[in-house]
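The complex is shown incomplete by one protein chain, all other protein chains being positioned as in the whole.
Chain lettering (A and B) follows the sequence in which the chains are written, and residue indices restart at 1 in each chain.
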Amino acid sequence: MTDKAPAAPLNAGALPDPMPTRPPRSQWQDVWRQFRSHKGAMAGLALFVFIVLGVAIGPWIWSASPTDIPPVVDMIKNRDMRPIYTLLWDSGAKTSWAHPLGTDNLARDNLARLMFGGRVSIAVGLTAMALSILLGTLIGVMAGYVKKLDGPLMRLTDLFLALPLLPLILVASLMFREALAATFGPEGGVFILVVALIGITSWMQTARIVRGDVLALKEREFILAAQSIGTSPRNLILRHLLPNVVSPIMVSATLGIAIAIITESSLSFLGFGFPPDFPTWGRLLNDSVDRMTLYPERVIWPGMLISLTVLSVNYLGDGLRDALDPRIRGR
Amino acid sequence: MLTFTIRRLTLAVPTLLFISLVIFLLLELAPGDPMAQMPLTIPPEVREQMRVALGLDQPWPVRFWKWCVQFFWIEPQVLIDHIFGTSFSAGDPRVVSWQTRSPVMDTVIQRMPQTLWVVGVAYVVGILIAIPIGIYSAYRQYSIFDQAGTFVTMVGYSVPPFFTGPLVIMIFAVQMGWFPSLYDTTHKVVDWASFKEQLHQMFLPVMVLATQITAQISRFMRAAMLDNLHQDYVRTARAKGLGETMVVMVHVVRNSMIPVVTVIALGVPSIFGGAIITEQVFKVNGIGQLLITAIQANDLPMVQTLTFIFAVLIVLFNLIADVLYGLLDPRIRYD
Partner (left out) sequence: MTVKSLLLGAAAAVAFAPGAMAERGADGEVKILYWQAPSILNPFLSGGTKDVESASLIVEPLARYNEKGELVPWLVEEIPTVANGGVSEDLTTITWKIMPGLKWSDGTDFTSEDVKFSWEYCTHPEGGCAQSTKFEGVGSVDTPDPLTVVVNFDGPTPFPYGPFVGGESPIIQKAQFADCMGARAPECTDQNFGPIGTGPFVVTEFRPNDVITLVANDYYRDPAKPAFGEVTFKGGGDAAAAGRAVMETGEFDYAWNLQLAPDVISQMEQGGKGVPVVAFGPLLERIHLNHTNPDPALGPDERSVVRPHPFLQEPAVYQAMKMAIDQPLLVEVGYGQAGRVTCNWVPAPDAFNSDSMSCDTQDIAGANKLLDDAGFVDSDGDGVREANGVPMRISFQTSTNAVRQDFQALIKQWWSEIGIDAELRNINASVFFGGDPGSPDTFQKFYADVEMYANTFNGTDPQSYLGNGLCDKAPSPANQWQGENVSRFCMEEYDALHAQLRSTADMAERARIGRELNDMFVMNGGMIPLVQRGRLSARATTLGGVVLNVWDSELWNVADWYRMDE
């Protein structure tokens, strides 16, 4: 046997371990230990936790309203403020400590809008990504593993790849928006709709990749070995196939967050997303592109936050991949 | 492999018919109206007459049947007539766009060059940059090169083109004045000078698009390489004294290509689909712009035809990807 099955010895149980030298540790402790040793992953985790906490708790601390517009006189006085750091090179800039990142053209506080927008963007990004990875992995594994399902599932994938996204969204919002809004409130309803739509229109690539990998893995000797000792299909998939397709899934997941955040912003822009007075990072970015020479901060901040989130998730994914891979973990 | 290919090709026909029906029903269900872009000064009665003139008063099964006949029976005849100079299709109604009242296929063919020049070149450039980056980043995992590559590609990927497009226009077209901010679709490449002019005008859109493609493919390539680099067969290959180049470039790369091939093959139809936002920002006016304007104008025959051609390409390239799996990994068997 040239290709040693990574998890088979744990599972086989045929040869009992003679004498444990250390107290037994669970698999997850091992994973965590490996994860901690990955510097990039820890940095990614720290950054990600920081961003999530910032947008989740931030609005409690920074109490400026992201949506309210002050009365007329104040509005004219306070609109189009520059961030406080502009003073470093332009002492005449219109700034105020009350608005450290400045205000927009309707005198709404940029910092508050960024924090509020981040809540939505991160929630949408994570949930939609999770949904699409779940669907993609499920369908990919089923298609790759169960021969009978391969044809139908792959044709289904073709169908979804071919569907034009915009009309699909129009139909879905026509049919489900009122019902969802009635059950979950207008914003909750839109959230579910947006997440579901991004999720069900972005799983196809993951499914194809996972299926391709599973097709190749299925022919490997360790699977044959596992089958020959009577491993149930369920265990075979969960313990032998899945850990080996984790890395393309992680890459899809990372890219998926970016896609979800950007798709959400395009949806909002096209009028299918959240209500107009509901900021998200993508929307803030989109709304400010026309003014990027006048107020560069309005595109830089949301753009940077999207990038940082994606980047941190990417490193997190890298670390997770290494930690979940038994061959690397052993080293 | 041949029987597999033939079987898949025959299976593709009912699949595609079904897909065309689903697309048709989806477009049918979607709210919207071809008259929506008309000024409000046109009264409802006139709008109704215009709808009737477009054939919208007929029930949907009739319209679907008409589209099928036009697309699968008359359009191929038009193509044959065009090639051989025959006249099978004379007088038959072709698939006609509601916006332009002209045959959809003519417009599609008119748009192909722009899209192939810009999106196609960007795709090839993107892949050519991405694969070496992916290989090297994985081979020297966590080196400076890998870290920098990861950082740049992820930033490139996570910033949407509706931002990068205007940004590069602002820098390179407005401030520096190096490149035109708009793409001239009437430009014809006839000699070396006009070819250089063509490269000049497509530089910015290709740059924006290639960034996205590079980011995506290099991530997948790196991940696949990392998976394979630690496999036992690599150790075996090294142990038996194969050169490092041979080990990495032949054994590891070949095995790592499976997920990457999927990604690349799945991306090819999207070349045809065009790049909606980038085409719009630089006014490339290719297939992507055609599709988005058709969707906005509710030009159903145009949207239906474009998405169907897109579906055909997807089915075709998925088949190609499956065949390539078999070639890259002889252990994969389909029968």
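Going forward, a residue touches a chain if its C-beta (ideal position, glycine included) is under 8 Å from a C-beta of that chain, and two chains touch if they have at least 3 such contacts.
Since we're looking at a predicted model, the values are computed, not measured.
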Hidden partner chain, touching residue among B:N255, B:N285 or B:N318: B:N285
Residue touching the undisplayed chain, where the options are A:V31, A:A93, A:L106 or A:M304: A:L106
Residue among B:T5, B:T185 or B:T236 touching the omitted chain: B:T185
Positions on chain B where the hidden chain makes contact: 31-33, 35-54, 93, 96-97, 99-103, 106-107, 110-111, 166, 169, 173-174, 177, 180-182, 184-186, 197, 201, 280-281, 283, 285, 289-290, 293, 296-298
Absent-chain interface as seen on chain A, which is shown: 67-69, 71-72, 75-76, 80, 105-106, 170, 174, 178, 186, 269-272, 275-277, 287, 289-291, 293-294
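Here is the rule we use: only the chains that are shown with their structure count from here on.
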List of chain A residues in touch with chain B within their complex: 2-4, 40, 151, 154-155, 157-159, 161-164, 166-168, 170-171, 174-175, 204-205, 208-209, 212-213, 215-216, 219-220, 244, 247-248, 250-251, 254-255, 258, 261-262, 265-266, 282, 285-286, 289-290, 292-293, 299, 303, 306-307, 309-311, 314-315, 321, 325, 327-328
Chain B to chain A touching residues, read off their complex: 11, 15, 18-19, 22-23, 26-27, 29-32, 142, 147, 150-151, 154-155, 157-160, 162-163, 166-167, 170, 216, 219-220, 223-224, 226-227, 230-233, 236, 258-259, 261-263, 266, 269, 277, 291-292, 295, 303, 307-308, 310-311, 314-315, 318, 321, 325, 329, 331-333
